[in-house]
Each structure stands twice: as structure tokens, then as C-alpha cells.
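Every protein chain but one is kept in place in this view of the complex.
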Amino acid sequence: MKRITIVAAAFLIAAAAFAAWGTAAPGGKVAALAGPAAAPKKPAKPKLPALPSDVKKRKKWLIGVKCDFSPFGFIDVRGNNDGYDVQVARRFASLAFGNKKKVDFTCVTTPSRIPTLMSGRVDIIVSTLTWTAARAEQIDFSIPYYSAVGRLLVPNNSSLGIASLGGKTIVTTRGAIYATWTANCFKNSTLLQVDSPALAVAAVKDGRADTFMFDDAFLLGVATQDATLRLTGDKFLNVPWGIGIRKGDVAMSRWVNAALRYMKKKDEFVKILRANAPARLVPGFLDNVPRPKNTFAYPVGKDVASICP
Amino acid sequence: MPEWADPVAHYMIHEGLPTTLRIAAYAVIGSTLIGVLLGTLLTIRFWPLQALIRLYVEVWRGLPILVTIFIVYFALPTAPLIHHRFGAITGAAIGLILWGSAQVAEATRGAVQSIPREQHEAAAALGFGWIGRHRSVILPQALRRLLPPLVSLLANIIQNTTIASLIGVTELLATGQRSIERLQLTPPGDSHAFAIYAALLVAFFCISFPLTRLAIFLERRLV
Partner (left out) sequence: MTLAASFDWQFIWDHIPDFWTGLKATLKVAAIGIGGSLAIGIVLGAARAHKIPVLSWVAAIYVEVIRNTPILVQIFFIAGGLTQIPGHPIRLDPFTIAWLAVMIWGGAYNTENFRAGFEAVPWRYREAGLALGFSRLATFINVTLPIGARIALPSSINTYVSVLKNTSLLTAIGFAELTDTAYSLDSQSFKPSEVYFALGATYLLVVWTLSALLRLVERRLAIPETR
């Protein structure tokens, strides 16, 4: 009996040790500062509304981002989050606290981002979130921070185009606006839905799908890397992306929109774009980011996904 | 190790593995506590209670774990009465606990019922009431018989934490996949998917195999 108690106790201690080890590990990427915080250059501090109290009390942001969607949200070689969305999030941290490290990231996927936002685990989601009327019923959107265009990725030898999709297999990520659009407008095509963009690319390369319908920025990155794939000339579904905010969280909306407006005025989005896209592709994307002279608007009242070519 | 492997291994071991073990720890502890309780209650000959617990056990053992986790993480928070939402890790842990506790309940019922009638009678003769009898005589013996299946359950749960990757948790499998995606988009574009998935298989094997061996050893020694 004694030996058994010892075995059982060892088992429970081991389980507790694992739990402790797990909880001790950092959840997001808040690197401990080795030295004093770098003295900020202190540009004129923008006049932003009051920071929402939760964030202020916590002294850092909790932001949900994509981790599988280059170049907006991905994991770099050191295991840190990086990308356009991530850098927008870091800018929020520096605008709120003067330190771009004051943010913890949580990885989200398209199906899990809205539940994660609603769970309170994150303050906002900057996760390639295209505006749709259905999503706008669940959550609030900030003003746009990027505008994506839909493209088709095909193998080099394919002569597919938007007009010839009948009877073909289209792959996209689950819950994406492209899935709805395909279901509405290409009823005699087969729709394949996968959980990550990488799986969709694999589907095209392996012949399981004829084309990957997705956002231009990601697809261009893939096509540049992979000589066996290319983009067709078709462009469609130009809908802006917004930052996801819990419904009714007025303080958060006010702050986020003010921050975005400030960044737009200072043309900061172009800087972030340049940091995340290869130099020769940047000119093609200058119209996709908010700039002082352009405006993006959500297609409110129009169900873009049911407007067929 | 080849050059690409170092950052991958570092990321997987420092980000993925702790999350996996954390979820597993919550799930095992929760399953054991709830399962032992339910299993013991299952031995009481009070049919409404039996029916209720039996329903619980059959539902959570009958549903695939993924479906349970989907229900808990996506559907449950929107149900009336439950207006609290929780994070993905909690959702995955609750889903695993529902399944695990059903398994443990079955095993506990079997273990308690395998204690010979004479033990109950002797304890009753010595003046123990139902609770006292179970606490001091029946359960200690039953729990001993429960140890091998509990160790197996730990191994199973650690493997099943990979299901959490499907609701967005960054556990071991997910860190491997993020690394594959990163490598695919970095020149020269070789994702090393074969090696990384093989490494995942090896990693899980190294964690699970000793546990299953331990379970077999305990079974031989205790029962």
C-alpha cells in the first residue's frame, strides 16, 4: 500500500510540476527587457482619447493576430510574431505606452478570431478581418487599416480565369469572404475549405484544387517564392479590413479609430508596408493602404459577397 | 543539427511544449477529480442518479473529442444562462475534461464494483456508514486499481491536446505547422515538412511510450 501511495504521489507531483512549468512559460511574446527601455525620440505625442481602462490598468495590450498569414501575421525565425498587422498592433503599444513591446499576442485563426475576441482574452483583433455585414452584427469594426483585393492563384500551366471556374475546385480558408462569394456565385464549382492559407497552397500544388482564391498580399508572396505558381489577372472583392472590437466597447472604438487616423495622417502605413513586402512589389500595393489622400469605406448595405461577376 | 532546425526546435520547445503540457495537466487533474466522483456515484443503486450519470458518460464518450471541443468553445458561450466566454486553452481543457471524466467514471465504476462484497460487509460490520466505508476501505483499494488506466489516460490526453490546434491554440503541433509555413515562404522554399512532422511523431512518442509502459507495469504489479 505504501509503495502505491508513493507511486501515486509521484504521479501527482509530476502532473503539478508540468502544470507549473506550463504556466510559468510566457504566453505571448513579451521579451523581458535586458536593459532600460530605449529612450524614445519623443515626437510630439498625438492627442488620443483616453485609453480604455482595462488596457490602461494592465499597462499592456492583449491583441489577437494571425500566425499563419504572411505578410500580415506570421511567426518569424526567432519565434516572434511579425507582419503588417502585428506592426500596426505594436504601433498601438507605442502610442499608448511609449513602448512597442507592451503587447502580448495571441494566435487566432479565421474561425476562432471572433470567439477569441468575445471571450475577453484579447482586447482587439488585428487579424486580416474583412468587413462583412454578418460579422458587423457580431462585433464592431474600426475604420479600415488595409484594403485587400481577391486574386486567383493557379499552377503555371493553367489557363483558368474567373470566367472559366465552372466545374473546377476552388480552395479558400474556412469562413473567408471568398467562401461565401464562391457559394453564391459559382454554384457549379466545388468549394474546398481549409483552416490555413498554407494548406490551401498545398492543395493547389498537389492538384487537390484548381485554384486558390484569396487576398492579393498573401498570394503574391507565395507566387514570388514559388516558380510553379502564378496569379491570374482577375481582381475582385475589393473590401477593406478593419480591427475587430467587442460590440458596444465605445471607449476602445474611439481610441483605435483615433490612433488609425493619426497613423494615416502621418502616412505610417506605407512604412509598415515597406517593412513587410519585397521592395519591387510595394508600388503595386500603395493603393491598398490608408494614406493621407485616400479613403476606404466599408460597403455597408451592400452584400458584396452576393454581387456576382 | 541543420541550420534551419535550430530556430524551429527552439520555437517548438519553448512555445508549443509548455502549452501542450499545461492543457494536459488541467485536463488530467479535472478528469480525475470529476471522473472518480461520478464513477463512485454510479455504484449507488438510485436509478435517477444512475440514469443521469450514465447519460453524461455515454454522451461524452460517444462524441468525437473535436466535436465536444467545438461545442464547448463555439456553441456553449452563446447559449442562454451561460454568458461567460473563455479562451481557447480553457475551451480545449474543458472539452478534454468532459471526455476524460467520462472515461475515468467508467473505469472507477468498474474498479469500485470489482472490490469483493466481503469488504463492504466487513466494513459495515465494523460500524462504518456508507461514506466512511467508501472513504476508508473501498476507495483506497479501488483507486489502486485505477492507477494503470489513469496513467494511460494521461498518455491519451497528452496526445489529444493536438486537437486544440484546430481551435487556434498554439500547442506543439501548431508550432510545428507555423514553422513549416514560415520555411515555405523563406528562400529556398523548402518547408522540411517531412522532417518536422517526423520530429513531432518522435516527440509525442517519447512522451507517451514511457507512460504506456508504466501503465502496463502498474497493471501487472497492482492487479
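So that you can tell them apart, the chains are marked A and B in the order they are listed, and the count of residues begins at 1 in each.
Here is the rule we use: a residue touches a chain if its C-beta (ideal position, glycine included) is under 8 Å from a C-beta of that chain, and two chains touch if they have at least 3 such contacts.
All values derive from a computational prediction rather than experimental measurement.
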item	value
Contact partner of the left-out chain, one of B:Thr19, B:Thr40, B:Thr108 or B:Gln177	B:Gln177
Touching residue (missing chain; options B:Val57, B:Ala155 or B:Leu218)	B:Ala155
Chain B, residues in touch with the chain not shown (by the definition above)	58-59, 62-68, 70-71, 74-75, 78-80, 155, 159-160, 162-163, 165-166, 173, 177, 180, 190-194, 196-198, 200-201, 204-205, 208-209, 212
Missing-partner contacts on chain A, residue numbers	110-111, 114, 134-135, 137-138, 171, 174-175, 179-180, 183, 192-195, 199, 202-203, 205-208
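Here is the rule we use: only the chains that are shown with their structure count from here on.
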item	value
Touching residues on chain B, where the partner in the complex is chain A	7, 10-11, 14-15, 18-26, 28-29, 73-74, 77, 85-88, 140, 143-144, 147, 150-151, 154, 166-168, 170, 174-175, 177-182, 184-187, 189, 218, 222
Sites on chain A touched by chain B in the complex	1, 4, 7-8, 11, 15-16, 18-19, 21-25, 67-68, 70, 74-79, 106-109, 111-113, 115-116, 118-121, 195-198, 201, 221-222, 225-226
